[in-house]
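Structure incoming, see below.
Note that this complex is displayed minus one protein chain, with the remaining chains in position.
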Amino acid sequence: MTTTFLSTFLRELGSRRNLAASAALLFLLVVAVLSAAAPLLPIQDPLAIDTLNILSGPSQAHWLGTDELGRDILSRIIHGGRISLGVALSAVLLAGVLGTLLGVLIGFCGPRVEAVAMRLIDVFVSLPEIFVALIALALLGGGLGTLIGTIGLIYCPQFARVVYNMTRSIRAREHVLAARSLGAGRLWLIRHEALPNLYSIIAVQASVTFSFALLMEAGLSFLGLGVQPPTPSWGQMVGILKNYIYINPWSAVFPGLALFFVVLAVNLVGDLLQDVLNPELRK
Amino acid sequence: MLRFLGHRLSSALLTLAIAAVAVFLVARMIPGDPVMIMLGEATGGDPAAVARMRNELGLDRSLFVQFSNWAMRLLQGDFGVSIRSGEPVLDDLLLRIPRSLELIAGGLLVAVLLGLPLGILSARNRGRLSGAISSIVSVIGFSAPVFVSGVILVVVFGVWLQVLPSSGYVPFADDPLLHLSCLVLPSLAIGLNFMGVVARVTRASLIDTMDNDYVALARAKGLSRGRAMIRHALPNAMVPVIAIIGIRAGNLLGGTVIVEALFDWPGLSSLLVSASFSRDYPVIQGSLIAIFAIFILISLLIDLAQSFFDPRVRATA
Amino acid sequence: MTAAPLLSVRDLSVRFGDFLAVDGVGFDVAPGEVVCIVGESGSGKSVTGRAIMGLLDGSVRRSGEILLRGEALQDASEKRMNAVRGKEISMIFQEPMTALNPGMRVGAQIAEVLLLHFPVTRAEAMRRAVALLERVGIRDAKTRARAFPHELSGGMRQRVMIAIACAADPALIIADEPTTALDVTVQAQVLELLFKMQRELGSAVVFVTHDLGVVAGIADRVVVLYRGKVVEQGTVTEIFTRAQHPYTRALIAAAPDVELPRTPGLRFPTVDTDAIFGRADGAPASAPAPSSAAPVPAAPASLAGTEEDAATPALELRDLHRTFRLGGGLLPFGGKSLHAVNGVSLTIAPGTTTALIGESGSGKSTLGRCVARLDRPTSGDILYRGRDVVALRGDELMAFRRQVQTIFQDPFASLNPRRTVGEAVTDGLAIHGLAGREERHERARALLARVGLDPDYVSRYPHQFSGGQRQRIAIARALALDPRFIVADEAVSALDVSVRAQVLNLLSDLQDEHRLSFLFITHDLSTVRQFADRVAIMRAGEIVEDGETEAIFTDPQHEYTRSLLAAVPRIHLESAHRLRPLPA
Partner (left out) sequence: MEMTRRSFALTGLTALTGLALGGTSLSAFAAGKAGTLRYGTVTEVTNIDPHIYAGNSWKVLIGVLYSPLVTFDTKGEIVPAVAESWEQPDAATIVFRLREGVTFHDGSALTADDVVFSLERIRDEATGATLRGYLVDCTIAKVDERTVEVKKSEPDASLLSVLALPEAAMVSKAWVESGVNIKSQANGTGPFTLAEYESGVRARLAANPSYFIEGEPKLETVDFRMIKSDDARVSALRSGQLDMIDFVPWKDIDMLARMPNFEVDSASGAFMSVWFNATRAPFDDPRVRRAMAFAVDREAISRAAFFGHGTPIFSAPTPEDSPYYNADLKGTVSLDIEKAKALLAEAGHGEGLDMELIVYQGLGIYTTTAQILQANLKEIGVNVSIRLVEWSDLVSRKNGADYDAMIYGVSMKLNDPDAYSYYLGSESAYWAKPIGYRDETLEALLDEGRQLTDQGARKAVYAKAEERILETMPWIFINYREQAQAYTRKVKGYVHLGGALSEAAPAISLPKIALD
């Protein structure tokens, strides 16, 4: 299924029907490369303050204008992408690794552990995200590490739930029974029978979580609970610059668009992943 | 059905009990001291005054004693008294919960009214331009951060066109129409994002359901593609849609902070956040418990709604 | 055959992307005639049925002509097709579970057809729907009309399907494997009903099936398909008595015959499609002949105190119970109990095959899982070579795992899709730490060769194999640890007739080579007579009768056994077994 999932996905990506998704993937790649290479690009210093030239519109010197401290918005968007994408990616990794482990382990731990653990997870899933974020930030202070940890923790239970549900269905499959009848222990079952079959659903869940994490990073930064200034992130830029829409509406629009298009692209790719996965699940 | 309800209720109570412990611990985990915050800025937290007030509020007792006092009173329906305002937490909750539910209901209305047709359209016309467009519209709704769409709504409808109040809350009893008009923009802000979710799940579920033999049977009976979809696929496709609506609605209970702030709508989320800022433990605990209780209630309602669309759910009940 | 054909299919081709599912199929159906389309999986038979109805969606390309009373349906407008569907041509689907709308009361689902095609009021349609339900033999039809599909049994659901298909008095009914998912006794009843209705309505039927037994009982004419092409067509008599094509002949020969007395050591006739049609493109070929010279893993250390001893039964079950608690949850109260296995006692001698026969829900699979210790009995003893299986722990349990293996029903599900075939067959060795990576690779090759597959396939993934090949892989996996006892849970039920014979033959060979004992769990009586030494009939958690195979087949004691036997479709064209008169 690894091979079929991937190859079906790639094939679907190539087909004309999914032009939007392949364009989205291409876009994401470009954004990722730009963000990764931000320090090497011939763009202005994203931290250079110019208080004589704040909130200016697009101009020759500043293609997308300047922000509330006169910093170049284009450069901040590109550098902000490093943060926004990096935080989201790391958070997804964290949530994915932790959530997958939790979900699989719970799925193989017997009914009692299962019942209690899942109830606990239910409780954590229904904890308001903003509240979790507040607590984490109060406990750990600001900073990128906290932000990644917080967002990772917020999405970890959801990940665990998805993985757990899938694990439960895998657990009942005949190949797992077959392995058990060969004498396979829990670890073997998890490593060789469950995990490899979870990859595709993990991929889909990760793509969904990635777009959530981007928005969450943005939301937290918007509320001032995220990235610490002067480091730029898209959400933080929108959060701050939207205060000045009556002065210079463009300044907030550009980082907003960057965020929006990336989330859109992630969702488009995620949709395709899901379309490929769904018939697979049904099989 | 009765036994099913009884079973669900008892399991709900168990969840609530676990939640109560978790909520209490989590609330106390936050560093900071409500008394210090209340007295702090002006008096610099004069130790004697702080100690006295802590004692008055019972915050100097052991966590266990505090928990059991709180839990015992909670069992009697007493949510305690806010540290900040000295008012019963329950009063606050009874004011805030209906507002939050109203906001969520408004968002839900927008989401269902726009999201369902959009989802159906994009499923029905899959592979065609109209399908792709409606898919993209729903993804756009889903992708637009609420603080972006919210700001746009305020500026366009509130400030430029001035056709709707940009923000605020007016009690229904004071002026029902003004009350409802205040609800429109925040509902839209929530609803547009929510719409994206509903449309996407509707699309996926409908495409799934369309593959079923009973839809083929419906067509074999002589139903057109459209009617087979609406009459046979759609009701069955609603089950996951309802599930996602329930989950999202539940998440919105404490998750509308940004919207409440943008539109100055005094709901449960902002109560929770402001209580967290001032470490008003009874209010934090009370609102979290309320959120859990409503969450559980919603999931019960969802089960009932699902059983309406899928009698098999009724059977397992 | 002089009457103008009701339906003419001319040069029908259906293409899904690059895959040609139906390739130039043509046949006629006269009014009132029953035409069976026979083929194995992937032959394009179901696609043909749906293509006639115009029910293929999306990216499918269809060419050729479909003439209904001379009217070209392939060019008909959607509106015209909606008028034809249900009224002129109706359809019965395979899975009564999924083919009825789960959210709609069955009466309404029947009434819907009437409302669509006749100018009747809703009340009138409902009244007629109830009448139809009565006509298809559903008692208390008025109440049942208000039932939802899940509240009815499989057989009843299929009766509802028949009612829907017959509601508008169609000229043609297309039945797509309508009884495949049913138990054999129910199948007999449903077939009887279908052809009673057919007789009354005078409709023609296109009956799609893989089961030659059913064909022998109902067909006027037969169309044999293989990989989308018509191999041969003719009257039922022609096909069964003087088939021209070697494939048709081989297929009929391979169909299990429940009336053939048991001949120990006899192997089932096989269908060698490679020889007949040349190698197919997709799936890898099977190795020409299973070579018994292939190396077989060394015998494992024996389970302490369980030396082979003809006097000790390989397996003994004493008053075995397995009860499931339904519903409930965390809380200790509530929920109902299901007695899946209810006091079963059974003994299996070493080196013999015992067939455990039961219909769905009889508890036979639960029993099998208890034996393989994949489930724990609620009470009772399972003695494997005299040792209590339930009590096994640690090393002893591992030793037991090496000796007792299970082969499952669904070769698609029982192989981990993410592991190569080589890994799959040697997982047992890896788990027990019996061989290093290199050695496992060699063993994997040997095992594949032993089950008749090309050893070079070790690094392929399961999805690259056909169903029969996968089942061979599953068998190879079971063999890797050189087991003494195999629980085969519906191990051949999902396989096509031709492949089924090969797999059964392989199992027989292995039994002879290794003196294996089999617990052969199945719902299918027809294969058992040749294959099993003893037969046990299970119903509702209890064994109603067990004994020597021939005794059971020739002199069944229990009424249930007799009804089971009577319901098995016969492969012979005898009017006694025909639901319809043989065509002239």
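Just so it is clear, A, B and C label the chains in written order, and each chain counts residues from 1 on its own.
Following the convention adopted for this analysis, contacts are C-beta pairs under 8 Å (C-beta built on N, C-alpha and C of every residue); 3 or more make two chains touch, one makes a residue touch a chain.
No experiment lies behind these values; they were computed from the predicted model shown.
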Not-displayed chain touches, in the whole complex, chains A, B
Across A:Leu25, A:Leu69, A:Leu101 or A:Leu257, the one contacting the chain not displayed is A:Leu69
Among A:Ala95, A:Met166, A:Ala206 or A:Leu225, which one is in touch with the chain left out?
A:Leu225
Which residue of A:Ile54, A:Ala136 or A:Met166 touches the chain not shown here
A:Ile54
Subunit A residues touching the omitted chain (full complex):
47, 49, 51-52, 54, 68-70, 134, 138, 141-142, 224-225, 228-230, 240, 242-244, 246-247
Missing-chain contacts on subunit B, rising order, are 31-33, 36-46, 48-50, 52-53, 56, 82, 84-87, 92, 95, 151, 154-169, 177-178, 180-181, 184-185, 261-264, 266, 271, 274, 277-280
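Here is the rule we use: only the chains that are shown with their structure count from here on.
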May I ask you to sort the chain touch graph into line, ring, star, complete or other?
complete
Separation of subunit B from subunit C, taking each centre as the mean of its C-alpha atoms, in whole Å
48
Let me have the rounded angstrom distance from the C-alpha centre of subunit A over to the C-alpha centre of subunit B, please.
22
Subunit A and subunit C: spacing of chain centres that average the CA atoms, whole Å:
45
Could you check subunit A for residues that touch two or more other chains and list them?
119
Residues of subunit C that contact two or more other chains, please.
329-330
What does subunit A use to touch subunit C in their complex?
1-4, 115, 119, 173-175, 177-185, 188, 192-193, 196-197, 199, 283
In the complex, subunit B residues that touch subunit A:
14-15, 18-19, 22, 26, 29-32, 127, 132, 135-136, 139-140, 142-148, 151, 155, 200, 204, 207-208, 211, 250-251, 253-255, 257-258, 269, 272-273, 276-277, 288, 291-292, 295
Of all residues in subunit C, those that touch subunit A in their complex:
329-330, 369, 372-374, 397-398, 401-402, 404-406, 408-410, 412-419, 427-428, 431-432, 461, 463, 474, 477, 481
